[in-house]
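Chains shown are a subset, placed as in the full complex.
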Amino acid sequence: MIRVQREDFDTGAELQKLTAGNTQIGGVTCFVGVVRDMAGGSHIGAMTLEHYPGMTEKQLMAIEAEARRRWPLDATLIIHRYGRLDPGDRIVMCAAASSHREASFEACHFLIDYLKTKAPFWKLEDTEKGAKWVAAEARDNKAAARWLEK
Amino acid sequence: MKILYFAWLRARTGCAQEEVSPPADVTNVGALLEWLKQRSPGHKEALADLTVVRTAVNQEHVQLDHPLKAGDEVALFPPVTGG
């Protein structure tokens, strides 16, 4: 399941719903991304996440479908927020549940790595020097490239 | 043809969305970007360095050689920074 929303989410409740009623599941790996207050040495007051409605959902669904094609998963979840966020706020959660621990770890890692390079979100940070569009990081492309199928 | 601009591309072109009718020789995304540069100084500035511009057609990531057809929704944006 994927969701794109302005509101915060309750990580524990989401995980609970994800695994409820399926006793094949042996483990769930979850990543929660949080707004940091330092980036590139500048203090950040808050940030605004812009996205491309329609394409965002389409890309997240494609990423989720790809994870389920690659690993034996019982359940997957991606929630991504947009709008104004303060340091410490949750931005994103990815989760993958499986009967196999390895599959749940790899799939969760894949979800966040792919999302970082494919989902159309852009961060505008309030810094001490004014609002600044965050530049993409080369290491995110590198992280996603590891999942390219040979 | 609908063109959408996001993040600093929107700021520089000064528009979030515009309807355009490129000439018949604009058959792919790369040609469209060259043609869009002529619309205003802001467009020219926004599209000056195409290494930092990404494109989607009908909500799928595409490269500059992707063909265009009437009615396409074309989006221009910087490399994504979500997550």
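By written order: A and B. Residues from 1 in each chain.
Convention: contacts are C-beta pairs under 8 Å (C-beta built on N, C-alpha and C of every residue); 3 or more make two chains touch, one makes a residue touch a chain.
In this text the structure is predicted, and so the values were computed from the model without any measurement.
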Provide a label formula giving the number of copies of each chain type in the whole complex.
A x2, B x2
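We take it that only the chains that are shown with their structure count from here on.
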Between chain A and chain B, the Cα-mean centres are separated in Å by 26
Under the touch definition given earlier, write down the residues of chain B that touch chain A in their complex.
4, 6-8, 56, 59-61, 75, 77-83
Mind listing the chain A positions that touch chain B in their complex?
33, 49-52, 54-55, 58-59, 80, 91-92, 112, 115-124, 133-137, 140
